[in-house]
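Only one protein chain is missing from this complex, and each of the others stays in its spot.
All chains are identified by letter, namely A and B, in their written order; residue positions are counted from 1 within each chain.
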Amino acid sequence: MTTRREFLVLACGAASITAATTAKAQIDPNQQALRKAAMQDALRRVVGDAPVRRGRVKLQLPPLIDNGNSVPLSVAVESPMTAADHVRAIHVFTEKNPLPDVVSVTLGPRAGRAGLSTRVRLADTQTVLAVAQLSDGSFWSDSADVVVTLSACLEEGLI
Amino acid sequence: MARAVVTLPAQARRGEIIEIKTLAAHPMETGFRRTQLGELIPRDIIRRFVCTYNGAEVFRVDLHPAVAANPLIAFTTVATESGTIAFQWVGDNGYSVTETASIRVE
Partner (left out) sequence: MSICTRPCLVLAAACVLLDLRAAGAAAEIPPAERRSGYEFMGRETRAMQDDDAGNPGLLWVLDGEALWKRKAGAADRACADCHGDARASMKGIAARYPAIDAALGRPVNLEQRINACRTGRQKAAPLAFESRDLLALTAYVARQSRGLPIDIAIDEPTRPFLQAGRETFYRRQGQLNLACAQCHDDHWGAKLAGSPITQAHPTGYPLYRLEWQGLGSLERRLRSCLAGMRAEPYAYGAPEFVDLELYLMWRARGMKIETPAVRP
């Protein structure tokens, strides 16, 4: 006879199979297209029509990550950080997470160095984009490709 | 209970760039997860982190659900003068935590 507790445990097992199926390391292509468009919108909200040039920004992520729930991320921008020439903002975007924005940093000459280290969630193997806005109004960027073998949030709660 | 931990030097030379490391206790609930019964767990995140140096803002971060739980925010600031460096985290559901540290600048 299956007791209620045994049933719940088996159901947890079944639920985790289902959760794993829907979160397997391939997001539905339609979903992917929508999320990529969302990232372009988020980027446009920040830069408008201005061109974004590659360079000056260094985005560092482990190429192969242990777990998408907590991925160490470092972004640094080459800049003298003087009143005349400094970084005003740094934005990080993803193309496959449910939401495109990750962090936005607002800073100035008092930071000394333009940069941030943090830990982020990544939902799938993807490209992460960092965009810096300089005091002269120009935008610079860098991107990093990561391979995520376990998507964020596979194990649902306390077993 | 430990709501946040900040690590930075207690003293520095004037003009020196110092490293600051902060860690906040927070689940950063994304708003996309569901319970075993299928109910959506509501979003509950830290939305903003601000560092002020003797009252002047020197570093600000807007956080989104993509930031991992128990967020680490590490950055730098120039040691300009002695005084207080304050850190504030503000988020959903009235979350607000402040930590301060004294710094002696020669």
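Throughout what follows, a contact is a pair of C-beta atoms (placed from the backbone, for glycine too) under 8 Å apart; a residue touches a chain by one contact, two chains touch by 3 or more.
Note that this is a predicted model, so its numbers are computed, not measured.
Novice: In the complete complex, the non-displayed chain touches which residues of chain B?
Specialist: 1-2, 5, 7, 21, 23, 25, 27-28, 68-70, 72, 74
Novice: Spell out, residue by residue, where the missing chain touches chain A.
Specialist: 6, 9, 12-13, 16-17, 20-21, 24-25, 62, 64-67, 69-72, 119, 149-150, 154-155, 158-159
Keep this in mind: only the chains that are shown with their structure count from here on.
Novice: Please tell me the distance, in whole Å, between the geometric centres of chain A and chain B computed from their C-alpha atoms.
Specialist: From the centre of chain A to the centre of chain B is 18 Å.
Novice: Given the complex with chain B, which residues does chain A contribute to the contact?
Specialist: Chain A residues touching chain B: 11-12, 15, 69-71, 94, 97-99, 101-113, 115-122, 153, 156-157.
Novice: Quick check on the complex: what are the chain B residues that touch chain A?
Specialist: Per the touch definition, chain B meets chain A at residues 17-18, 30, 32-36, 53, 56, 58-69, 71-78, 80.
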